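With one protein chain withheld, the remaining protein chains of the complex are depicted in position.
Chain nomenclature is as follows: A and B, assigned in order of appearance, with residue numbering initiated at 1 for each chain independently.
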Amino acid sequence: MNDDPSKRLQLTLWDVQKRWGQKSLDVLNTPSSVGDSTRISTGFAELDQVLGSGGIARGRITELLGIPTSGMTTLAHKLTASAQLEQGTAAYIDLSRTFDPDFAVRCNVSLERLLLVRPENVAQALEIARDLFKEGKLNLVLLDLVSASTASSNRNLGTNLGTMLRRLHEPLVKSGSAAVFLLLAPQPPPWQALDEYTHTRLLVERQTWLYQQRDVSGYRVQVTVLKDKAQPGERQVFLDLTFDDVVKGDGT
Amino acid sequence: MIACVMLPYFAAEVARQNDPILNGMPLLLVKYGAKRSKVAAVSVEVAQASVTAGMSLSRARGLCPTAHLLSFDGDQMQTACDRLLRLLWDYTNRIELDEAAYPQTGVFYLDLGTLRDEDARYLGDQLQGLVQQQLNIEVSVGLASGKFPAYVAAAGHTGNVTLVPRHQEAAFVAPYATGLLPASKETARRLALLHIHEIGQLAALPREAVLSQFGREGKLLYALAQGLDSRPVKPHRMPETETVARWFDDPLVDRTRLDVIVHHLAEDLSLRLEERNAALHAVTVRIYLENEQVRANDLYLLRPIASSGSIARTIQQLIERIKLPKGVCGLEVCAAHLVPNIPRQLELFTHKPGRAQLIDLARVLAARHGSCFYEAAAEESESLLPERRFRLYKVDAS
Partner (left out) sequence: MTRLWEVSELIAMEVDATGAPLRFRWREQVHPVEHIGKRWRVDLGWWHVHIWREHYKLATETGLLVIVYRDLLTGQWYLQRLYD
């Protein structure tokens, strides 16, 4: 390695730039903070307006329920991007192992400030989430538990789930981080143990396809607020999700 | 972004550096054989007399009778090559040496990943300056989205740093001679017969016609003529190994003492690797027992390691698998399958914002929960395959 300190610095800056882009050098000059606000925007103004907190609450659990192609992953990514504003950081606990960095970036998620975690099972996912809350450094911890909420995987959860959720709740409340759980709808029976801790529950459902020149360019989604401790009462809002064509030659 | 670092008359310049008395002399470097001797490389003066590498010695002497003959020194060239690679490995571990051009011309392709044009140009200037300063040889640097347009940029602009703007590769390579294409002798002869002398002429032909005329080779040449080259840079690997050992006058039976030795060996090995800017993929442990038996075990790692902590853990893992019925007289650790160690982000800044904080957090949790923490980074951002656009890197506990 080169002994010249200025050359090493130059090379290191080059390495930082090469790996994480020019913007990372701006990140390195700005201290991060968990943030002062008590809520995180969902990324959709219409949805923020119908939520009692004006977004999802920090130090609380928000559930996103849906089925494949409901739009809940898009909503999750938009939430993550929102949590990362002003140099915030987030974690994505990808138990389903289907995190798509390409489209996350298109939702304005910053990969530089996202920690991706791929645990072996639900127990490890919840343990890691608890540790992340205890560290108290992240704006958002998102748990993608879609694969864990199938009938077959639920058989193994037993009564431990209630204990695991209780253990992570206290550190969450103290942390100031927001916790989001992605689950298959309808909410699987073992996961009803989450009920006593959930602050907000949103059901995401696709309504109609949106077309552009004979191609399905997106779809209309109905988001139902099933539970909101800040503002009780069921409410609904419609969102249009469209997918931009960014990479040349790619049919998406 | 691919950088092509080109050193024309590489072998001749290296020979002159090692023996300055050769400066100014027309040089003919020869590979002497039992039956036939061939030209390995030439200096610029001899090249001007139309002598080329691969030519028979007798023919070369006929073309340039005043050339000074020198036996080609393969070891000397290898040393120069290794020295250059060590310089370039500071920038990327994906470096390919063009074997076809070597040793007449030193052509090194560096895969620099995704870069903006201004960053690429800056880096190209750095590369050129560094190589010229360290080796005292004139260097050209070509920068482009593929190996071939980068090669043309370097070859066509000697002594300069030349960037081919994105999407202008076809227009850039068009006016250059078809001799720059990696065509076989037969294909080159047929191109000349058809009066196709410029790359643009080949590019203008219908694709089907080129394929039917030149077959499989035509497919590649046609793509290159359009400025399209998605051939990957094939990384050059270090062949050597590094070995550290300890021998004991009195056989060791105490495992605690052995653990201490393991840590010292790991530190030594880590230092050796650091000097070479290398990391290892494979570790072999040999234990010499007092009954003159030798027990060995090895491991190939999916991700290369270089830190003393990781090496120590690996050695201990291997030792645990070996039965030790007698005292240990000697312990030898060999590191193999070495690869360049890309510099990781250094902690140059006193505060720990955003990203650095996140990575620190991940390392702490990885120590507790195992290696299930990742960071994602752009790889081939314009790849047609979505799974190749980004790559996930594990964050290890260290």
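One rule holds in what follows: a contact is a pair of C-beta atoms (placed from the backbone, for glycine too) under 8 Å apart; a residue touches a chain by one contact, two chains touch by 3 or more.
Remember, it's a predicted structure, so these values are computed and weren't measured experimentally.
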Of A:G55, A:G71 or A:P188, the residue that touches the missing chain is A:G71
Among the options A:E46, A:D195 or A:D215, the absent chain makes contact with A:D215
Out of A:T38, A:S96 or A:Q124, the sole contact with the unshown chain comes from A:S96
Against the hidden chain, subunit B presents residues 219-220, 230-232, 384-387
Missing-chain contacts on subunit A, rising order, are 66-74, 77, 96-104, 106-107, 206, 209, 214-216, 219, 241, 243, 249-252
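Here is the rule we go by: only the chains that are shown with their structure count from here on.
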Separation of the C-alpha centres, subunit A versus subunit B, in whole Å, is 40
So, in the complex, the side of subunit A touching subunit B is made of residues 1-2, 8-12, 14-22, 24, 27-32, 87, 89, 99-102, 104-105, 111-120, 124, 127-128, 131-132, 135, 137, 247-250, 252
Touching subunit A in the complex, subunit B uses residues 90-91, 112-113, 115-116, 119, 123, 126, 274, 277, 342-346, 348-349, 351-358, 361-362, 364-365, 368-369, 372-378, 382, 384, 386, 389-390, 392, 395
